[in-house]
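Moving on, here comes chain A:
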Amino acid sequence: MSLLQLIGITAVKILIIFTMMMLTVSYLVYFERKISAWAQNRLGPNRVGWYGLLQPFADVFKLALKEDIVPTNANKPIHTLAPVIALFVAFTTYAVIPFGPDISLFGITIPLVVADVNIGILYVLALSSLGVYAITLAGWSSGSKYSLLGGIRSSAQMISYEVSMGFSVAGVLLFAGSLRPAAIVLSQHGWMWNALLQPIGFITFVVSAFAETNRLPFDLPEAEPELVGGFHTEYSSMKFAGFFLAEYANMIIASALIVTLYLGGWQVPYIESIGLPAGLVIAIQIISFFAKIAFLLFFFIWVRWSIPRFRYDQLMSLGWKVMFPLSLINIVWVAGLIMIFRL
Partner candidate 1 sequence: MSLELFLFLVFAAVAAVSGILMITRSEVVMAALFLILNLASLAGLYLLLNAQFIAVVQVIVYAGAIMVLFLFVIMLLRPEHEKIVTKISGIRTFAFIIAALVFVQLAYVILKSHPGSALNSDVTASVNAGTVESIGTELYTNYILPFEAAGFLLLAATIGAVVLAKRKFE
Partner candidate 2 sequence: MLYSIEEFYSILPFIILSTGILISVLIEMYSSKSEKILPWFSIIIFSAAGFYSLLTVNSMSVIMQGMLQTGGIPNIFHFVFNFGAAITCLLSVDYIKKYGAFFGEYYILIQISVLGMMCMAGAKDLFMIFIGLEVMSVSFYALAGMNRKRLNANEASLKYFLLGAFATGFVVYGIALIYGAAHSTSIDVITASFPAMSGNVIFLAGVLLFLIGFSFKIAAFPFHMWVPDVYQGSATTIAGLFSTGGKAAAFSAIIASLAPLFAGSVHVFMPYLAVISVLSMLFGSIVAISQNNIKRMLAYSSIAHAGYMIIGLAAGNHAGIAGIVFYLTAYTFMNLGAFGIVSLIEGNGETNLDLNSYAGLSEKNPMLALLLSVFMFALAGLPPFAGFFGKYYVFISAVKGNITWLAIVGVISSAISVYFYIRIVVLMYFRDSQSGFTIKNSSAGMLAVIISFMLVILLGIIPGSVINLISSFLN
């Protein structure tokens, strides 16, 4: 494969992923509103378009036309930079997540992942640790005490939960023996899904993912009754939309990571042995990947409307005193499995 081809193929992949992400994010907002309406026994958006399907576009137009207010006390360049960082981190993380097996097109083998790097999982962790800055800086630069408190809460929360998240991932890496996401997916062949083999790690990872994305029940950075809007109190117009988009993009990434690390990625158990044509198998696999993500997204929203918010000290003690020890126990459990069954 020549360099030109490589660049071309990668560009096409980036374009596809980017478009899909944008569309998914806007419709995720719509679905969140629909599902919350269902949970609260009301109708939800149903005026714009058929069953309110054009609602996301209306929202975007509204936000784009609003006035961009920057408070007097704000630090202007950083105030602008913060949502950019949030979006950047949210969209670049997706580069290493494989959404299907290798395919052959016109004699070229194309892996269905933008960048198949062998430190992929570390890349994800590195970017998610940079994501803290977006919220911290947003909180600080607004020059408002609610924003500052929200920003500081969020960074403390994300740093705390990154620890147990990292340790949960270590269990997965022990099985896979590689940091390459594609290898991790392949290591979960058949029913050897990590979610089944290491349930404790699965639970700690999912809980940490909720905390990392600042979703309910861990949305203290923007807890409305206490902190107004938290770190984005002072944001409006497209900058606000940036944070809004980033939050939903982060949800998608968290779901994609959970699927890749614990739910077998794009694999469907034993589908290769049925005897379907190769193209169909690949199509089913890709679809199964997105179906798993869709289910997890539904789960995210479902949890939001089912579990009340934690208090801040409860959140911290849950992170350090429950999730962190559990993720350590998970590593011992995985190491024991490997020792006993020579996996």
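FYI, a contact is a pair of C-beta atoms (placed from the backbone, for glycine too) under 8 Å apart; a residue touches a chain by one contact, two chains touch by 3 or more; residues count from 1.
A word on the picks: all candidates are chains of the complex that A comes from, given by their letters.
Predicted model only: the values in this text are computed from it and were never measured.
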Candidates 1 or 2 all belong to the complex; chain A touches number 1
In the complex, the residues of chain A that touch candidate 1 are 75, 78, 118-119, 122-123, 125-126, 129-130, 132-133, 136-137, 139-140, 148, 151-152, 155-156, 159, 179
